[in-house]
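Mind looking over this structure? Questions follow.
All protein chains but one are shown at their positions in the complex.
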Amino acid sequence: MKACDIVVIGGGISGILAAIAAAKKGKSVTMLRYGYGAFEIGGGLIDLMAYPIDKKVSSSLKNCIDTLPIDHPYTKLGLPQVEAAVEFFLDLTNEEGYAYEGSIDELHWVPTAAGTMKPTGLYPKSFDSNILKKADTIYLVDFKGLKDYYAKLTERMLEKTLGKDKKYEIITVDPRMDEAIGGRDVMLMDIARWLDTKEGQDDCVKQLQGIVKPGAAVMFPQVFGTIPSYDVYNKIKTALQCDITEALCIPPAAAGMRLSKLLHQAARKYGVKIIEKARVKSAIVTNGICEAVVASGVGKEHIYDAKSFILASGGYYSGGLEVLDHNKVQEPIFHLPVKVMSQKEDEWANVELFSNQKQPFALAGVTVNHEMCPIDEHGKKVLKNVFVAGRNLCGYDFCFEKSGNGVALASAYQAAVSAMEV
Amino acid sequence: MEKATVIVIGGGATGVGILRDLAMRGVDVMLLEMRDMVNGSSSRYHGLLHSGGRYAVKDSEAGLECIDENRILRKIGKHCVEATEGFFVRLPEDDPAYEKEWVEACKKINLPAIQIDLAEAWRLEPNLTHRAQAVYRVPDAAIDGFRMAWQNIESAKCYGGRVKTYTEVIKVNSSNGKVTSVTVQDYFTKQQYDIECAFVVNAAGPWAGKVAGFTNIPVNVQPDRGTLIAFNHRITNRIVNRLHKSSDGDIFVPHGSITILGTTSMSVDSPEDTQVTAAEVEYLLRIGELTFEDLRGFRILRAFCGSRPLYTADAAAKGRGVSRGFVILDHAQDGLSGFASICGGKFTTYRLMAEKMADLVCGYIHNTAICRTADEELVPDINADDIAAARKYFPSFGVKLAASRLGEKRFKNVIKRMEDEPLSREIVCECENVTVAEIKEMVKTADTASNYTLSDIRRKTRMGMGTCQGAFCTFRSLGMLAQNDLMKNHDAIEEMKDFLQARYKGISPVMWGNTVREVELMRGIYEDVLNIDGGMD
Partner (left out) sequence: MNEKKINLPDCCISCTACITACPVTAATHKFRGPKMVGPAQSRLHFADDEMDSTLYLCSNCKNCDIACPSSVPISTLNMMARAKYYETHKHTQRDAMLGHPEKMGRLLAGIPLGAFFANIGASIGTSLGLVKAMGIADERPLPKFASETFSSMFKHKKQPASAKKVVFFPGCVINYNEPQIGMDFVEVLNQNGYEVLLEEDFVCCGSPLVTAGYMAEVKTNATKNSYLIKQCIDKGYPILTICTSCSLMLKQEYHELFQDEIPNLEENAKHIFDASEFLLDIARRDQLNTNFNAVNHKFAYHAPCHLRAQGIGLPSLELLNLIPELQVEDLDAGCCGISGSYGYKAENYERSIKIGSNLFHAVKESQVDVVLTDCGTCRNQISHGAKVIAKHPITILAESYKK
């Protein structure tokens, strides 16, 4: 008898979504995580797709899914399954009291600290650049001493993006962190945590109320608390009688933390067993079936057996894919076949970092079929009860396309479905 | 019209050395550099201040020259030279007969090369391979090319020397066979204007041929490329040389927080060809890992290259070789007086090269002052009181590093700023501990009036040169510049792209291991989250 139904390798967004999807359907799930994923880098949005081919031309996922390359995870998954995954996610966030909005039908643009607009798919409603486009007056809120967000820079570039026919005004709020100024510096997390408290919320609102004129649009850095709830957003919005929005910033991202907490709440609620600091190093496989995976905990190895496995170990960042040498990529746990889009030395990385072509090193990854089951170059299943989800998949460049969490979500959902059928 | 008695073209080691020497002799001298200071060969080499060990066998005269200049530079350049000492290490692959020859040759040129016990060597340098057969200690030192240049300029300015960066010479004007002025173009504004002068020194290194070309005088400088690898950590606290006939990839030099492995030699067409290939990196690693077995386990920050200006005399030209290794060409012999080029040479002997050129120039303009560049320190010691005051405000481990790269006057300014404005103590670059105060100081005291780039700040402060290669500080520095109204016509997004592209250029040939993870993070922040290059709605 196996210790559990499904072992999920990896506790980033793909891993945890797959774990929840299976646990919700009554399966016993153990999730092995090492590190905390990339939640606090990404900003908590679910980017479905924005630039399928060319950076200049944006498109919603619905409008371009049929034109994506054959290797693209979305192509393998198919529109119905992607839609099911999106529905699953929206329901989940709604249940947990921090409902996301959006759909695969249209792009939603959110403001960034660099004064640009970033297209996304599913989002918390506190991120909205439409309010900026509509407004005549935009207030940019800065915080005294904050080192990772600079309203003057944002204003300068926002003017270029939105045009000069709007009035821009910067207001600096004092978060009462003089102890940090000139010392350890004030960070975005500090402001978000300050706004977690009632005192912080009241203080912030009080400082803005005298200056902000009702009916205007107010832009904040990503600081509306670290809890998955709209309380802070609602409170400030109501008090100021303005449309307000958060902006995406450099890491760590408070909205990413909110999403991480939400998903963890849900995982625990549905009985997912989570083992931290568990780095899966290898697998025990017989006749194409994985019996168990081996995690090197501290000091000794730990064996986790299950009926099926979901490999959501991430990409280069988390170690799910390792680049041993120029152009040589390996998946270190199961040694699954990895496709590198080009073999020529000078095609591993584009000459330009910000290129209008997808980066070959970003496109590299594990090859799978429509069930997210790993396959070899002949299309034959390599392991029958292992399914792959997330960044380690081949065929997409999440930074170029703006498709990271979307592929994570859709592939995780399918991987859970496949794993449950074993 | 602006004027200067002497114009020096080229902001590399040679150029700044000449600037200082002439300024100290009371000459009204101005240096013009087409981009930012030290953007050419002088910042793109391994930074080894030769003890002479590498030349002892093959070229003992050059070896002797090195020892002398080594001693002088350590004396005058205390604040840009790290007296790390060096090892010469013989491996099983190296000819033991060469070791004997080398020891003898060192004795002949009075180079103190002391053999040490292998166990002691491994105690001092735990990463050194246990295959080492013999280890000798020599007085090698590491020199920071940037700091050396700035300190020469600091010193020159005290004597009235002037510098203009981002100012490219596009014409050398003359009348009746005598130089009268130069025409220059500002890189940012594209504005062109003339500067009157009596003498033009062509110290443009690998570009010397191009500059001489303005006057139709042939100077055959062949750029020869050397590739280097920078590792993220100090793998060694000493310079480590292979004890064999000098060849590629046989020097490791620690520089501050990083280690440099170099170098190679390859003829190229243009000194602007600075894209390293993965094959060159692999070549260097294969040699380097013989000395440090775990080398591939260490993260490579980036790979870069620079061009040595190799000079070959034209058969018809009448050069006057002042010393082995470098050549001074007085173009009066080619029909244009008031114009001279200096070619070849190496970093370690820059001061000597400058002295010889300054002698020539002074002879021409009838200045009889003697050279004192070997006698006076480049910059004075930093006051102990200033260091103590700095410790109150600076981030940990940052005081001495900042003091040596800022120099006395700017260091004082930075401390004062930090004292008066607590917000300026904020750390912008967390990998190299660079604060707002320091960046502000560098921007305000830049040698270019019209504009500056983020890379200029990087070169002067080490911002963006550490572990994250600009992933965080790119955004923070632009934000802080905007916040403090220090931006000029900058388009912040274009600055971000340019700066990160320049970082990436050195990273793309080494995209594996932890390095590719860093690039993933960089793309994640700027491309994915901030969408700096995507079309907008």
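All chains are identified by letter, namely A and B, in their written order; residue positions are counted from 1 within each chain.
One rule holds in what follows: contacts are C-beta pairs under 8 Å (C-beta built on N, C-alpha and C of every residue); 3 or more make two chains touch, one makes a residue touch a chain.
Everything quoted here is computed from the prediction, not taken from an experiment.
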From B:G256, B:G325, B:G407 or B:G506, residue that would touch the chain that is not displayed: B:G256
Sole contact to the chain not displayed, among B:T5, B:N383 or B:T467: B:T467
Residue in contact with the excluded chain [from B:P218, B:G297, B:G335 or B:G363]: B:G297
Hidden-chain contact residue, picked from the options A:G200, A:P252, A:G365 or A:G404: A:P252
Contact set of subunit A toward the excluded chain (per top definition): 3, 34-37, 40-41, 177, 179-180, 183-184, 186-187, 189-190, 193, 251-252, 257, 268, 273-279, 295-300, 302, 314, 317-319, 322
Interface with the unshown chain - residue positions in subunit B: 126-127, 232-234, 237, 254, 256-257, 294, 297-299, 391, 396-401, 430-433, 466-468, 471-472, 513-514, 517-518, 521
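One rule holds in what follows: only the chains that are shown with their structure count from here on.
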Euclidean distance of C-alpha centroids - subunit A vs subunit B, Å: 42
Touch list for subunit B against partner subunit A, complex: 275, 277-279, 281-282, 393, 418, 422-423, 425-428, 472, 475-476, 478-480, 482-483, 485, 487, 491-493, 496-497, 500-501, 504, 508, 511-513, 516-517, 519-537
Interface residues, subunit A side, partner subunit B - complex: 38, 41-43, 47, 50-51, 55-58, 107, 109, 112-119, 129, 145, 147-153, 156-157, 160-161, 178, 181-183, 185, 248-251, 253, 315-317, 322-326, 328, 345-346, 348-349, 351-354, 359, 361-362, 398-400, 402, 404
